[in-house]
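All protein chains but one are shown at their positions in the complex.
Letters are used for the chains, namely A, B, C, D and E, taken in the order the chains are written, and counting of residues starts over at 1 for each.
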C-alpha cells in the first residue's frame, strides 16, 4: 500500500530525450513497435506543447496528493512527473502552487491519470499537463503512496526513468534501455516519411506508391 | 412535474459577486470547505472566461427548452442561467438567438447540464457557456418545467439566487447566505498563496515549507 | 464483410453544397426536419472550420485503414471522406501522410467515428477532421472493407454522395435528393432568424415575440 | 469539509414507509411529480429486492469509508444508508463486515454512488445494495466526512430522514414531509393502473383507452 | 420531424423468422457478413430470451413515448418493436402497461436505444426487452415521431419489417430481402460448427484444425 521512495533511477541521455521530443508521439510509438501508448482520454490542457523527459513516477491514493510533494524533491531538470492514482479519480491533484514548485526544480511537465486545476495559470506559465480531467476538486495529504516505483498510468506500464514523450497526439512511454534504438528508428522513419509526403503531395496515390493494388485484388476487392 | 415560476429570489451583493469572480473557482471551492462543485464534464465552450452571477435556475424536460424563454424574463443584469434537465440529455437547448435575448437582459452566462449550439456565434458574442455537450440537435416547446426552484445541476444542489462562479476549472455554487464569508476566506487564501508561491518559486520544497517530513516519517515512508 | 468499391456515386451540385456550407450545421439540421445529425462526441480537431462536401463513404474494420487508401482514389475535388468502423475503435486511422494525399486529390475534410493522429500537422495544413478520438495508435492494412456503400457513421445513416455539413456544432448528413430543397429551407430560416435576432437584441422577450404566454397559461404555468 | 454528525433526524412513520416500499420506485416517482430519481447507473447487486427506509446520509471523501462506521451508530431499525462521495469514485467502501454490522443495527440496505465489494456474501446475507460499481478496491480511514447532512447522491438531493425507495427500477427519494401524500397518490395510481391493465390486456389499444386519436390528428399525424 | 405512420410493411415468412431465432445473434451476424449488429451496450433485462420478429420501427423524441401507443396498433403477432430516440435518452419509455398492451397484440419483444421500467413485472410476464438503460423516469405524450420509417437504432440501420434477432449476445438486424439466404448460410454454419466443436473437444488445436501454423510462420511468428 505504498510507502516507498526510490531516489536513484536510471535516465536516458539528454540528447536521446531531446531527439525523442522532436520526433513526437506518433513517430516514436511506431518506432518502438506500437507499444507504450497511454489511453487517448488523457488530453493536454493546452495545444502545441511537445516534450520528452524522464519519468518520476507517483502511485497515489484517490483524492490524496501528498506524494506529489515527495516526488518533486526527486525531480531533476528535464524530468516529467507521472501520477497514477490507485483507483479511478478526477480530483485536481495539481495546480499553480505545485507547478511553481515543480518548475523551479526543472520539471518540464506532468502526466496524470486524474484531474488538474488552475489550468489558466498553468497555461500562462507554459507548464504543460496531460490529464484525464480538469477539476477544481482539492485533495488531502493523509495516506502514503510511493515514488519511483513501477506504475500503470492510463493503461501503459511506466518504470521510473522511462522516457515520456507527449504532444497533441497523446502520451507514449519509451523504456530507458530502448530509448537510443527507438530514436534511431524514429529518425529513419521521419526521413522516409518526408519522401513519401512529397510523392503523395504530387498526386500519386498511396495505392500506387505502396504497390497495394495486387494485394487488394488477391483479397478479392471488387470495383463496380 | 414543474409548472412554477418564482419571481422573487434573493441575490448576493454585486460587490461580493465581483469578488468571487476574481477569486475563481478553485479558490472559492476551497474557501467554502470544498462543497458545491459541479461535475468536471461540464466544460466551457471557449477558454478564458471567468464569471460570477446569481443563479436563475431552470428545471426542464429532456429536449424541451420552453422554460429558457420563461427564465430569461426573470433575469436581472449580472445573472447566470442554470439549466438542469430532468433526465440526461445532450440536445442543444440554447443557441445564438437565445443568447442574444439573454444578453440583452444583462445575463452574463449559461450553465447547462445538457447541450448548446451555435458555439461559433456564442464565442464571437463573447457569451460564455459551460455545458456537457455541443450539439446542433434542436428542442421543442411543449412541456412545462419550472424556473427559480431548487435544482441539482451536474451533481451540485443549486438554489435560486445562489452565486455561480465559473472559469476554465469548472463551475462552483455558493449559497447566497455564505457568499460574504466565503469571499473573505477566499481573499485570505489568495494572500497566503501568493506568499507560498514566492517561496516555492525560489526552490524551497513543499516538504519543507509545509513541514511534512516528520509526519511522513511517522507514517512510515521509506527512502531507498 | 466488405470488399466492394463503388466508383460512380451521385453528387449534389457545387452551388448547393456551397450554400449548405454557408448555412452551417444547426440551420441545415433544422431545415431538413432535424434528421441526419451525428453523435455529439464527434468533435473537430480545431475550431473554426465550416465545410460541406459529397460523402465518399468507407466501412473499415477496427484498427485497419487500408480502405482509406482505396477511398482516396475515388475522391473528386470538394469531397469529404466519411469513415465508419465496423465496431467501436479509437485508433488513429489517418495522419499527415494520408491528409497530404487526400488534399492533393481535392478532398476538403474527414469525418471519422474513430481516431486521428498528427493533429498538429493537420491543423497547420488546415485540413479539418471531426473525430471521436485523437490517438497516435497506428493501424494495419490486412482486411478488406468497402468504399461508397451505405454506412452508419456516429449514429447517422450515410449514403455515398450525401452532402456532409460540418462545423463547430458537429456533423450533419443531407441526402443528395433533398439537398436543394434543404438549402432553400435553410436560407428562408436564416432570413427569419436575422429578423428575430434584431427583435431579441432590442430587449423584446421570446415570450412576447413568439406569443407564448397564452399557451403557457393554458398548460397551467404558475407565477409566484 | 465535513466533520459533523447530526444525531436527531426526522423520520416518516413506518406505515408510510412500508406503503412506499410496496408501491415501488416507478409508481412513487410518478406519484410525487417525477422528482427525486437517482441516476440510472446505480444498479442493484442482486435483483428482486424492493425496499424503503429513512435515509441516514453520509458525505465521504473518495476512497475513505471512515464515516460509514460513524453512520452505523446512527442507524435505527428500518433505516437505509445513503453514501455520496465528495468526488467521483468506484472504490469498494462497503463489504461483508460492514454489512454484518449494519444489519445487526436493523439497517435494511445501502445506496452508494461509488463501489461495493464482497457482493457474493452480501447476496447470501440478503443485504441489498444499489451501487455505481462493484470493486474490490479497499478504502482508508483518514479524513472526516459528515453524517446526516444534506447530500447530492447520484444526481438526487437527499436530506437526512428522507424516505428512500429502491427496487429493480432504481432508487427514488421522497422528502419526509411529502411521504404521506405521496403514498396516497401512489395508491390511487396503482388502483387506476390495475383497471387500465385489464382493459389493455383485453386488446383495447392505448390510443382508444386514452382517447389519443383526435389529439394526434390535430398535431398532423399522417397515416400512409 | 416525424409525423408519419406507414401501415403496410414487408415481412419475412414466419418459417424464416423462426429459423433465424433458433440460429441466434452470433451465427446470424456471421451469416450475413457481419453487418447489422447493434451497439453492445444494449442489454437484455433478463437472460435466456432468444427471439426473432419483424421490426415495427419507432422514431421518438427524447422523453416522449407517444409513438409507442401509435406503433402498437401496427403490431401483428410475432412482431418486435424497435424504438430509436432522436437524441440520446435513458428515460423509461416502456413499462408494464405498454407491455400488457403490446403482448395482447402478439408483440414478442422490444428493442430500445433508451430506458425501460417495471423490469420486475416485465420479467414476470416473460416479455423480453433489450435496452440501454433501466430507468423509472417517465415520459410525456406531446410531440409526434414516426412509425415504420427507416431508423438508426443503437448504431444499426433498421428498415420497417427487417428481421430483428435478439438473445444474450445482443441484437442483430437482417434486411427482409436477405432473410432467406441468411438463414440458409446460418444453418450451414451451424452444421460446420458442430463438427468443429467435436474436433476441438477432443483436444485437437485450432492451430491444426484450421491449418494455421504455416501462415503464422510466414508472418514471422517466433516461438521462444
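Definition applied: a residue touches a chain if its C-beta (ideal position, glycine included) is under 8 Å from a C-beta of that chain, and two chains touch if they have at least 3 such contacts.
Given the structure is predicted, the values throughout are model-derived calculations rather than measurements.
Although it is not drawn, the missing chain touches A, C, D, E when the whole complex is taken into account. The chain that is not drawn here is touched, among residues C:18, C:50, C:123 or C:143, by C:143. From the options A:77, A:155, A:203 or A:220, the residue with contact to the unseen chain in the full assembly is A:155. In the complete complex, the residue from A:33, A:77, A:203 or A:220 that touches the missing chain is A:33.
Listed for chain C, the residues touching the missing chain in the whole complex are 61-64, 86-91, 135, 137, 140, 142-143. Mapped onto chain A, contacts with the missing chain fall at residues 1-2, 33-34, 37, 39, 86-88, 150, 152, 155-157. Counting over the whole complex, chain E has residues 24-26, 29-30, 34, 37, 40, 43, 47-48, 50, 167-170, 172, 193, 196-197, 200-203, 205-207, 210, 212, 216, 219-224 touching the chain that is not drawn.
Methods note: only the chains that are shown with their structure count from here on.
Across the assembly, the mean Cα position most removed from that of chain B is the one of E. Farthest from chain C in terms of Cα centroid separation is D. Interface chain C/chain E: over half of the residue numbers present appear on both copies, so the contact uses mostly the same residues.
Counting only residues that touch two or more partner chains, chain E has 86-88, 90, 135, 137.
If each chain is drawn as a node and touching chains are joined, the picture fits none of the line, ring, star or complete shapes.
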